[in-house]
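Okay, handing you the structure first.
What you see is the complex with one protein chain gone and the rest in place.
To keep things simple, chains are lettered A and B as they appear, and every chain counts its residues starting from 1.
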Amino acid sequence: MEFLKDSSKNTYFIRLEKDENVFRSLEKLAKDEGLTCAHINGIGALKDVELGFYHLDKKEYHRETFTGEYELLTLVGNLSLLDGKPFYHIHTSIGLENFSVKGGHLFDAVVAVTVEIELRALPFEISREMDKGIGLNLLNMCPGH
Amino acid sequence: MEFLKDSSKNTYFIRLEKDENVFRSLEKLAKDEGLTCAHINGIGALKDVELGFYHLDKKEYHRETFTGEYELLTLVGNLSLLDGKPFYHIHTSIGLENFSVKGGHLFDAVVAVTVEIELRALPFEISREMDKGIGLNLLNMCPGH
Partner (left out) sequence: MEFLKDSSKNTYFIRLEKDENVFRSLEKLAKDEGLTCAHINGIGALKDVELGFYHLDKKEYHRETFTGEYELLTLVGNLSLLDGKPFYHIHTSIGLENFSVKGGHLFDAVVAVTVEIELRALPFEISREMDKGIGLNLLNMCPGH
């Protein structure tokens, strides 16, 4: 990972390298830079992409790992805290050789060629907390309540 | 809807709640906060998603409502004014259980689990006006002309 940082605006322009794990690298950035909240948006190429689809009725994810390489069409998400640690919630769509598209909640992925991300740090400290009715860790926007 | 607001940068970090109507909630935010222009970007899960595909030759939208629940892969759009009221132009792609993807112009949608949006307010006042040749309300970037 390499990045340039626009201090005044807290915008990071990030390049992930081939074979880096997307989540591990972004988590390291958050720790190193002391980031607690951010919005991210990127493109590139991914491999070994584990996607999820959430079944609200069963309160569980259907998961599938797509091996091989894909164009990364969209990587959109945010950074918050879960159990005090940086946690990224990311949804992704990937493009196949025949230009069809797959997508879902991103559980894991490795950089296939390069990934170029814009991260904008926000001056918030938001934790995720389990919503038992939904079965997911949702954003707790009012930590004082 | 809950949100945190970064006053100096006019960035809103928004959480929509299960069963909220996406458009009604975002319109209320614009009214309450006095927003006239913004860019939005979000992820989450939607249900009862009405999508459109515009036929320029017929000057009309082909519409279809997708019932059931979907991962919200991308929700990208902007806020402007139409007849003096907040109007959001949004395009969306949604993920199915088999990880295939559907998408189009978003006419309507309800939050299935949660929706997390970053909205960045812009200091412009742009109205949409009917372009009769195209049949759509397009951005009028030069209101003084």
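We take it that a contact is a pair of C-beta atoms (placed from the backbone, for glycine too) under 8 Å apart; a residue touches a chain by one contact, two chains touch by 3 or more.
Just so we're clear, the structure is a prediction, and the values are computed from it rather than from any experiment.
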item	value
Where the unshown chain meets chain B, residue by residue	9, 37, 39, 41, 51-56, 62, 64, 66, 74, 76-78, 89-93, 100-105, 120, 122-124, 126, 134, 136, 138-139, 141-142
Residues of chain A (touch criterion as defined above) contacting the omitted chain	2-4, 6, 9, 11, 13, 15, 18, 41-45, 69, 71-74, 93, 95-97, 99-101, 112-114, 116, 118
